[in-house]
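Let me begin by handing over the structure; questions about it come next.
Just one protein chain is left out here, and the rest sit where they should.
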Amino acid sequence: MTAVACDDVSVAYGEVLALRNVSVAFERGRIHAVVGQNGAGKTTFARVCAGIVRPTTGRLAIDGREIRVGDVGAARLSGVELVHQSFALPPSFTVAEAMEFGSTRRTGPVYSRRALERRWRDHLASLDVAARPGDRIRDLPVETQQGVEIARALCSDARVLILDEPTAVLAPPAIERLFARIRRLRAAGVTVLVILHKIHEVLAVAETITVLRAGELVATLLPAAAMNAGDLAHAIVGSANVGATIDVPAPHAARDDKLPALELLGAATRATPDGPPLADVDLTVGHGEIVGIAGVEGNGQRTLVNAIAGLCALSAGRLNCGGRDLTRTSLLERRGHGLRIIPFERNVEGLSLSSALWQNWSARLLVAGRQLRLVDPQRLRGLCRSALERWSVRFASVDQPAGALSGGNAQKTIFAREIDDDAMLIVAAQPTRGLDIAATAFVWAALRAARERGCGVLVISSDLDELFDISDRVVVMLSGRIVGEFCAPYDLGAIGAAMTGASSAALTLATP
Amino acid sequence: MIEALVGILGAATPLIYVTLAGVLAQRSGIPHLGLEGLMIAGACAAVVASKQSSSVAFGLAVAIGVCVLGSLLLWFVIEKLRANPIIAGLGLTGLGLGGSDLAIQSIYGSEGAVRAPFALPHLGAWAGEFAGLSVLVLALPFVVGLLWLALRRTRFGLRLAASGEHPFAARSVGADPAQMRLIALALGGVLCALGGAELALGSLDVFSIGMTAGRGFMAFAAVTFGAANPLGASAAATFFALAEYLGIKAQLVLGSAAPPELLLSLPYLATIGGVWLSTRLRGGINRGSTISELREY
Partner (left out) sequence: MNAVLRGQLLSIGRALAFVALALALCGGIFTLAGYSATSMFVNIAAGAVLAPHAFVHTLRWTMPLFLMALGVLLTFRFGYFNIGAQGQFYLGGIAAAFIADAWRAGPPLLAIPLTLLAGIAGGALWAFVPGLLRIRSGTDEVITTLMGNFIAALALVYVTSGPLKDPSGSGQVAAGRPVAAALRIATSSGVSFTLIAIVAVVGVLVWLLVDRTAFGILGSLAGRNPVMVRWQGAPSERIAMTAFLVSGGLAGLAGALELLGPSGRLVSGSAPTLGFGAVLIALVCGLSVPGAAIVAVFFGGLAAASLYLPVIAGLPAAAIDIINAAITLFITARAWPRMPRRAQRRRTLESAPQRERVAS
């Protein structure tokens, strides 16, 4: 018996085909994984199944009955619910309101707050979600928000639950708990479609594996028990050439390497909306060193980057770059001393998507120097063109808006702007998030090249595999504090424990 | 004391009706700067239609029709033509101000005020000192209460708020944000018509060109001040009306001792102060799109 069946589904976004002729039928009562690289069409596929995206062509059947495509209401009535990667819960709502607004349960027209909270308390408890009905969504930690989103999806007898990249925001122990929850749901008769991109997670939870590559099915409903990691990796990546070489822009002038590129001494901040305040952070990044910051998202990584950038004042402690005390300086001065930032949000903090490429690229040059000086846009266009070509960005014209670039090319544009001869300390926050394998390899190569040139590099990532791959040292943050420091070979168990504060031994495990 | 209460109620009622329209729109995700235009259109239509037909009920019905039509036009331009809501709202305001001016000139050939033969029904003798207030004043608490209930204690209210705060979330549970905005704006049109009618026919029984004098914008500010909550916004609107009432009172008391223009500007100053205070308390504005997104690259 099939739970969800797609027949010849294609989705076109403008010129781009996100899904091409996908036909697959998922059996009821099992855990199905849909895997693929970034940009392979996984999320689009999940949204088609949930009725949120209307396919250009193709049909969708649930429990053997065909339903109207692109109709959320029809899909939900048939018992299909989707848990989004970045959860679709209005932040100002209370947990109970977030459950109620999506509910299809029949109730009276008007509710009282108490009745509402009573109604959903049991439901939350039955699913083991650690949230009170009166809590506001925005105050909840990410893992709990995910629990609420799952509870919301299950509040109306969902028979098919689709989870879009549910592990991306979780620490290893929380991933284990999520998988346990998925298995309990399966035991209760729910069909689970889980979108994943990490091979070991797929093998840990799935019963069948379906692989998407560039919008096409390359493998359908493989039995997970019979798969090994190598074959699966080959199926996901295909024969794509992942090698990347980077021309180091220019030989780097010899630096005085005695003093570290970055030194935070006893740094502390006040609490911010982005996360907990920093407390007593000591962190050193030497020249020619890549230091990784590991941690569950929302444990002060953003505050750390803000503090290094000077966008969040230190309430205690000092910040030195190359031996100079920059504690009380603005970002502009820090940039003058060689600080470069690849920010968290590529499309918000990194680029102005609606502005021309040349303007985005010139921003760093324009900020330095007197504001009222005359500049020649034509010259800036030329400089931008040659810089982007040197970084092998694929672009049509320097006048095109930055939003027209793919994720990888957008990130390369930011690198082209930020990494120049004067760079001394590069802070790269989630530099490969959302990039495909080739672009990821490019970013890693660029960071390694910067290290070879003697820059200090600080990489913040929630992807431990990435950190293990490129870091010389890994530092773990928890609740705004540094709780452990590790050198290769990395011990996943110990780092995972430090990330969740599960073990106070984390501190003693740290190797100096 | 009671006289003051009557004065404040009279000044606050039209403002609160229009503010409620702004609350609906704001919660659905549209900053509604067309309130001023809808309000004056409502006032003008109510006076003209009741004068022509000799029926207040007919006048009210025409006012509601005109304002709902204006709201639908705004919805179409914002939702279907994807125009900037702030600029489109200002356009609607201009259309209301200019349209009412044109209508008065084409029908009565005068540029001044038009006197209505009737007023809205008043409370009458049983209400004692409040006899001079219109029935719309009496209806106001019910309207505010009902709207509060609808917005804060029903699934409809949650879906409306989700459409404004997180349209994707609304869409993923099957609520169409565009449709929710249509409902919000259309209901708001009805409320604007009532506010306009109350302004013209509540106590003055007259329509004059430009008589709203920025009340629609004040209502918009009251929405911000009151955090788009029907109760809070109504309180904010009452506060602005209080400033207006005090200005008028002070003019009578002080005579020529204080420049009347200063007293007349009290409600505007109160509005600026109120909005400033509310942003101090709740953090600054967070506008999704900026105007220069309207430019080609």
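To keep things simple, chains are lettered A and B as they appear, and every chain counts its residues starting from 1.
Here is the rule we go by: a residue touches a chain if its C-beta (ideal position, glycine included) is under 8 Å from a C-beta of that chain, and two chains touch if they have at least 3 such contacts.
Note that this is a predicted model, so its numbers are computed, not measured.
Looking at A:V9, A:A40 or A:V53, the residue that reaches the missing chain in the full complex is A:V53. Across B:G7, B:G59 or B:P167, the residue that sits in touch with the chain not pictured is B:P167.
The omitted chain makes contact with just one of the residues A:V142, A:L353 or A:A449: A:L353.
One of A:G29, A:G70, A:P141 or A:G501 touches the chain omitted from the figure, and that residue is A:G70. Of the residues in chain A, those that touch the hidden partner chain are 11-14, 44, 47, 52-56, 70, 86, 88, 309-311, 330-332, 334-335, 341, 343, 345, 347-355, 359-360, 362-364, 366-367, 369-377, 396-397, 399-400. Taking the whole complex into account, chain B touches the unshown chain at residues 31, 33, 37, 73-74, 76-77, 80-84, 86-88, 90-95, 97-99, 101-103, 105-107, 166-169, 171, 213-214, 217, 220-221, 224, 259, 261-262, 264-265, 268-269, 271-272, 275-276, 279-280, 283-285, 288, 290-297.
Everything below uses one rule, namely that only the chains that are shown with their structure count from here on.
Per-chain Cα centroids separate chain A from chain B by 44 Å.
Residues 50, 52, 72-73, 76, 82, 84, 88-93, 97, 100-103, 107, 109-113, 354-356, 399-401 of chain A are the ones that touch chain B when the two sit in their complex. Across the interface of their complex, chain A is touched by residues 149, 153-155, 158-159, 161-162, 165-166, 168-169, 171-175, 293, 297 of chain B.
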